[in-house]
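Input: one structure, supplied below.
The complex appears here minus one protein chain, its other protein chains still in place.
Up next, chain A:
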């Protein structure tokens, strides 16, 4: 019996069905009365509501969940460290720094500009992080993310300081916490920009895995290590900054989801990448639904829910890994 359940849990199809069911259900959640049937009977009100608010919200959650967990997976692969992700390597903070710069010089409206500058800053920041990693002699599993977080905090402090000075702190605070309640048609489409990069990640999955085996393995197999690591960082920077600009930053997703998938099916990205995307989307969707239901008709910010659920899962992961280390 137990075996049957674990078999089921390893089926991608099973999880896909759950994701679809949860997605459909999430469409019905909300203050305004809404009936799924209305979409088929062409009820004007229902269709309007779906197009303006419910669908954008659902899609942005799914894309964000998939993007963040894949960013985490790529970073963990190329740094060879299970605790590195956009939120522990400073990538998100750099991205926010970029948003701040963009607001300062171009005002709050030019979204594509914001995205571009956020991308440049997060790529730059991730490069610095990788450079520091290379000069570090002892790459302790815990020290690496600590360095990243310290770097992130420094950048965060600089961002806040400048934002205070130029009186744009209110403008900025909406990027501090991820939030899907403001997502409506016309405000989330930038997220689509990240999707092609998810596919690029899949195309290069084998090379990214080889890069994760280290420089000498890569050389031996004829893979250009530096180029692949750079490609991985560009992918991470693009998808992280699309998320930060449209939704805001959400932590933990990028660490927990790839770690769970890694335990289930290993680190061969060819296999684990699609599953990571699926789990990330599902995880964020469930957190969002919890946030919308608990104090209905009000809602709790998703980053709060993710932080609570995420930190508990993170601790569980930490203890599990520790147990494994001490026995090996």
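Keep this in mind: a residue touches a chain if its C-beta (ideal position, glycine included) is under 8 Å from a C-beta of that chain, and two chains touch if they have at least 3 such contacts; residues count from 1.
Convention: contacts and distances are computed from a predicted model.
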Choosing from "Xanthine dehydrogenase family protein subunit M", "Monooxygenase", "Sulfate adenylyltransferase subunit 1" or "Putative ABC transporter ATP-binding protein YclP", the absent chain's UniProt record names it "Putative ABC transporter ATP-binding protein YclP"
Given the contact definition stated above, which residue among A:71, A:209, A:251 or A:303 touches the chain not shown here?
A:209
Where the complex has a chain not shown, which of A:26, A:81 or A:246 is the residue touching it?
A:81
Based on the whole complex, identify which of A:35, A:153 or A:268 touches the chain you can't see.
A:268
Sites on chain A contacted by the missing partner chain, in the whole complex:
77, 80-82, 205-206, 209-210, 212-217, 219-224, 262, 266-268, 270, 324, 328
